[in-house]
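A single structure is presented below for examination.
Here the complex is missing one protein chain, while the rest keep their positions.
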Amino acid sequence: MYVAVKGGEQAILNSHKVIAEERRGDPAVPELTLAQVKEQMQLAVDRVMTEGSLYDRDLAALAIKQAQGDLVEAIFLLRAYRTTLTRFGATLPIDTAKMAVRRRISAAYKDLPGGQVLGPSYDYTHRLLDFALAAEEGVGAPQVDMAEEPVDESIPRVTDILNHEGLIEEEVAADDEARVADLTREPMEFPAERDMRLQNLARGDEGFLLALGYSTQRGYGRNHPFAGEIRLGEVAVAFEPEELGFPIEIGEITVSECQMINQFAGSAERPPQFTRGYGLAFGHCERKTMAMALVDRALRARELDETVDYPAQDEEFVLYHSDNVEASGFVQHLKLPHYVDFQSELQLIRSLRRRHDEEQMEAAE
Amino acid sequence: MALTSTPNGTTVDKTTVLSSGARAGIDTADLKPGLADPVHESQTLFRHLLDAMARPGRAVDLETALDAPTPLDPATAAVVLTLCDYDTPLWIDWIADTPPVRSYCRFHCGSALVERPDEAAFALVSDAENMPRLGLFAQGIDQYPDRSATLVVQLPDLEGGPERVLKGPGIATQAVLRAGGLPDWFWNDWRLNAAQFPLGVDIFFTSGRRIVGLPRTVLVEG
Partner (left out) sequence: MTMRSENGAGVGAPAEGAGLESLPGSGSPPGGVPAEAVQAERQRWMSVLAKAQLSELEQAWDQVEERPAFQWLRPPEIGMVMVRARSGGTGGQFNLGQMTVTRCALRVDSGATGLGYVQGRSKRHAELAAIFDALLQDGGRRAVLDEEVIRPLAAAYDRRRDERSRKANSTKVNFFTLVRGEND
């Protein structure tokens, strides 16, 4: 039997007012604008777009402001908003080889065609708090040097360089007309193929994937990875509207990409070679793409005839727990009233305790 | 690349389905406009469709001013524009399967047009007398009964046909429907359809600007 309990309405309305006040903070401090979030909290915006699985900087900025900077909450807001929009179709696959590169590094080759372009990165900073940023007058408009020439128009992929020697597995589409799995339209099914896994990982929680990726490096997974190539830049998005019958470019998005190269001793079917793990995300989410690439590789255990011994290789474990909207929903639902459930548990425990006590007494006699 | 999953789980390649010729795009030269205010109009229409399904057998006036391509009635076009989109493969019967109607549905709904009734999430029937038997449409599967087809069946009238008494959820005691222009086998098929609940198709009868909902839960007498 369900017993409806009412009376929370006024308390909830007032709670909304309290959260609005908390979000605003001290009114003497100027209110944050969406432009400020979008321009100065870019990496937060990028994470929200990636895990919210919707590329729209303005909406992500709004979600961050609304969620008071709680990115998991902001991701939830963006996912929820997304369900109100009609889908026009799917784009042509983006071509990261034609990326307008702003950062491109390889840990596998020092001298490689196109060179090492560091771009924007915290890697080479000292990780010391910079009090210049705390100064009242701010930082103004920092100036950047400009090279005489732009970055090479088309930079070969490191994996393609290895391909020439035949020492790395090739990535080709077996059947380019094949249906592409879509988690927004169909539930997860196991065994999950790579298209479904990559979609899941792309929108999966960065913290979860980071920990799993780390676990593979510490011995909970058998791979010895190299960051073959990491890229950041802009790619064109082409779409073929039904009414046109030919594709057109409809915009440009920033993506981060990581190609992980992993040692592989070989199997009955394959000679010793390098295998790959792939990471791709909206915006500048380098750490996420690296973790994703490690986990992608670990999840290929079945395909590569490796035994599945560790969490990162277990696709049900990884794919069912990677989504922070689901995870946060299920963890946080525990806050909802469970008054009746709890009463029945209480009765159960009381009767068990009574029996226990009686048995103790009998034993003592 | 333009692939769509159909209700019965098979895969339709839009590019082959659509290519009666080349991937020619849509001829927009004589295209009729769709809803003038798509968001609000389709919300209003959707409310009417819900009402029709919630009160089976009762005619609902869609009050739409839609200028539909021949041979579609305004109500027929309105139901299709409201319910169909990129994710819902649409089957069109042979009378309505004209270039203007195809263009209209592809342009305004973005639906893939499929050749076989069982591949469709929605079916547009303009010639009810010669429509395929109900069992030929997607019936849903036990895990996903929702993966069944919804039929939009345009009729010459909703009053002039033989009287049928309907019962079931949404009907207080009984409802009377006099749909005209249905094939002889229709109500027999409908009994079979209702018997396999939760599977089975749902139907909107349309005529002029009005519709009648016939969800799979409806039982027919007489």
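By written order: A and B. Residues from 1 in each chain.
By our rule, a residue touches a chain if its C-beta (ideal position, glycine included) is under 8 Å from a C-beta of that chain, and two chains touch if they have at least 3 such contacts.
Treat the numbers as computed from the prediction; the structure is a model and nothing was measured.
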{"item": "Listed residues A:F76, A:F208, A:F264 or A:Y278, member touching the removed chain", "value": "A:Y278"}
{"item": "Contact with the hidden chain (one of A:V144, A:A268 or A:L336)", "value": "A:V144"}
{"item": "Touch with the omitted chain, as defined above, among A:R23, A:R102 or A:H321", "value": "A:R102"}
{"item": "Hidden-chain contact residue, picked from the options A:A44, A:A202, A:I230 or A:V318", "value": "A:A202"}
{"item": "Positions on chain A contacted by the hidden chain, ascending", "value": "49-50, 53-56, 58-59, 82, 85-97, 100-103, 110-111, 115-119, 144-151, 157, 159, 171-176, 178, 180-184, 194-196, 198-199, 202-203, 233-234, 236-237, 239, 241, 243-253, 255, 257, 259, 276, 278, 280, 282"}
{"item": "For chain B, the residues touching the chain missing from this view", "value": "1, 22-31, 33-34, 36-39, 107-108"}
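By definition in this document, only the chains that are shown with their structure count from here on.
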{"item": "Of all residues in chain A, those that touch chain B in their complex", "value": "86-90, 92-93, 176-180, 185-186, 240, 242-246"}
{"item": "Chain B - residues contacting chain A, complex", "value": "1-3, 5, 11, 13, 15, 18, 22-26, 28, 85-87, 106-107, 110"}
